[in-house]
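Here it is: the structure, laid out below.
All protein chains but one are shown in place.
Presenting chain A:
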Amino acid sequence: MSGFLEIIDTYWLYFLVGQYPYGPLGGLALTVILASLALVLALPLGVVLAFARISPWRAVRWPVSALVFVVRGTPLLMVVFWAYFFLPSVTGVKTDQFTTMLIALVVFDAAYLAEIIRAGIQGLPKGQMESARSLGLGYFPAMRLVVLPQALRNMLPSLVNQFVSTIKETSLGYIIGLAEVSFITSQINTQVMVWPAQIYLVLGLTYFTMCFGLGRFAYWLERRLSRRAIAAPLQEVSA
């Protein structure tokens, strides 16, 4: 047990925000910001990719399906390496670690979100789209006003779970030297020298608290939504 309290007492601020007031923001705050930003930016891209995946035109469907497959078949680390080493040589702009990691996460998450969103759209009864179209809405207005709102609501638990995955994925920023919480923990470890097990247990506990809490929240959402889904047909009958 010795060590835990000393470490937390000395390094809690560094662990939470990195060098922040005197240097760049880091630590747990950076992890949360990176994960949130990645998910928020990946969502619209995921919707576009999902639309392309179910598009009636092969010219759109096939290349996007191939892209989704390639991203899902390679490790995230590979995507990070491509973004880190290869993007600067193509664009000529040297991007910093945060932007590199953000780009990699957005591309990676969008491919996974595309499959979640596709399943959400396809899981909705066909009648929803057909009746929206027969009421005179075009394909895209029907998607935007009728199908997507319902599909996104059903997907909420999956989206929360994807956020949990994204938080875990941000830890790979460690490899390219991004000062997120895993990297900061290693910095602390090299400063303290003793008690490495305790230091990494604190790191594990931190991730656990965030991800387990969010996972329970997703579970609660899922049960709440499934209750409402059962209630829905009854309302239709009574109306």
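For the reader, a short list of remarks on this structure follows.
By definition in this document, contacts are C-beta pairs under 8 Å (C-beta built on N, C-alpha and C of every residue); 3 or more make two chains touch, one makes a residue touch a chain; residues count from 1.
As a working rule, contacts and distances are computed from a predicted model.
Of the names listed as "ABC transporter permease", "Phosphopantetheine-binding protein", "HAD-IIIC family phosphatase" or "NADH-quinone oxidoreductase subunit A", the one that matches the UniProt record for the absent chain is "ABC transporter permease". In the complete assembly, the contact with the undisplayed chain comes from A:F85, out of A:W62, A:F85, A:F140 or A:W220.
Looking at A:V17, A:V68 or A:I199, the residue that reaches the missing chain in the full complex is A:I199. Touch with the hidden chain on the side of chain A covers residues 70, 72-78, 81-82, 85-86, 89-90, 164, 167-169, 171-172, 174-175, 182, 185-186, 189, 195-201, 203-204, 207-208, 210-212, 215.
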